[in-house]
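One protein chain omitted, others in place.
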Amino acid sequence: MTRELDVKIKRGGDDGGYENFRVPQRENQTVLDVVTWIQREADPTLTYRFACRVGVCGSCAMTVNGRPRWTCRTHVSKVAGDGRLVIEPLENMPVIKDLATDMTGFFEKWQAARGRFEAAISRDDPLVPILPDSPERRAADAAIECINCAVCYSACDVVSWDQDYLGPAALNRAWAALNDVRDGDRAGLLRAVSGDAGCGNCHSHQSCAEHCPVEINPTRSIAGLKRASLVALLKGER
Amino acid sequence: MNMRLYFLQRASAAILALLVLIHLAVIIYAVQGGLSAEEILGRTRGNLGWGLFYGLFVVTVAIHGSIGLRGILAEWTRLGRRTVNGAAWATAALLLVWGLRAVLAVVGEGAA
Partner (left out) sequence: MIRPSRNHPGFWAFLLHRLSGLALVLFLPAHFLVLGSAINASAFDAAIAWTDRPLVKFGEWGIVVLLALHMTGGIRLLALEFLPWSEGQKARIAIGIGAALLFGAALALGLV
């Protein structure tokens, strides 16, 4: 095959410009393959982030032809039928250089949304039995496979309008934690997700669910947090 | 938006859903054969039921509209937080005062 892809890549920082590359098209080629080819064969100064290449680590998300995607599992043939690719960094996070964004704020919001487990008992206590088909376990299951890729965060309009908003990934994680019956700080969690920057800001555009590569539905999780926070408010628990 | 505002917004929405449904039904009924002041006031004047209906309508819409506008200003303009909250309060007050005045005008016995 001698056909070439017409690839436009955002270079530099937030005020950077675009650079064009011609990349040989192959039969089985992901967007990450294209970026890697450019760095190895055309311009070794191109900066991007990746690790596992198989859709597990969540490092390689970029904006591809205007949509946030996991580039290692996005086939060029599926997204660039006309042979044109525009590759940009994710939105809603500051750009470090080229295609690599600074995800610090994104991960800080996981902490702010109480995205960590708070143990109620110690390792000396007996294990808590959790039935696989209990409602809580099922709700947690639906939210738990997140790979922290920030595709939803990049797609979220509310984040783009309000930089403080915790965002779909962090709130989805909080919903999984809220449904973990072993978690010992339900009140603290609901406090963390229901403040000025919390779940009440979500307008249910569902862009997060639309673009999530592992088909999680953060809108659904956030709706659950809204209900739980509202019940807590009306019961005077917070 | 904190949970107190969220609650007010959704509670007013739920009430408004029902009130608007009735309002739309009245509109489609009232426009048959053209609108006239006589017809409208004949329905509302001295009617406590319509008075309570429109009174509740005004109160809930003042809550719902002002919180909605607050969200738009906060997300789509660069206005500061205090300005946005001030605008929301002013909107609520304006809708409440003018709205209740309108209810009194159509429900009160008034000057013929």
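Every chain is named by a letter (A and B) in the order it is written, and numbering of its residues begins at 1.
Note that contacts are C-beta pairs under 8 Å (C-beta built on N, C-alpha and C of every residue); 3 or more make two chains touch, one makes a residue touch a chain.
Keep in mind that what you see is a predicted model, and the values were worked out from it rather than measured.
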| item | value |
| --- | --- |
| Absent-chain contact - pick from B:Arg4, B:Arg81 or B:Arg101 | B:Arg101 |
| Chain B residues touching the omitted chain (full complex) | 10, 13-14, 16-17, 20-21, 23-24, 27-28, 31-32, 34-38, 40-41, 58, 61, 65-66, 68-69, 72, 91, 94-95, 98-99, 101-106, 108, 110-112 |
| Missing-partner contacts on chain A, residue numbers | 63, 65-68, 91, 154-155, 157, 203-207, 210-211, 217, 219-220, 223, 226-227 |
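Just so we're on the same page, only the chains that are shown with their structure count from here on.
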| item | value |
| --- | --- |
| Chain A-chain B separation of Cα centroids, rounded to whole Å | 40 |
| Contacting residues of chain B [partner chain A, same complex] | 1-7, 10, 74-76 |
| Footprint of chain B on chain A - complex, ascending | 158, 161-162, 194-196, 198, 200-201, 226, 229-230, 232-234, 238 |
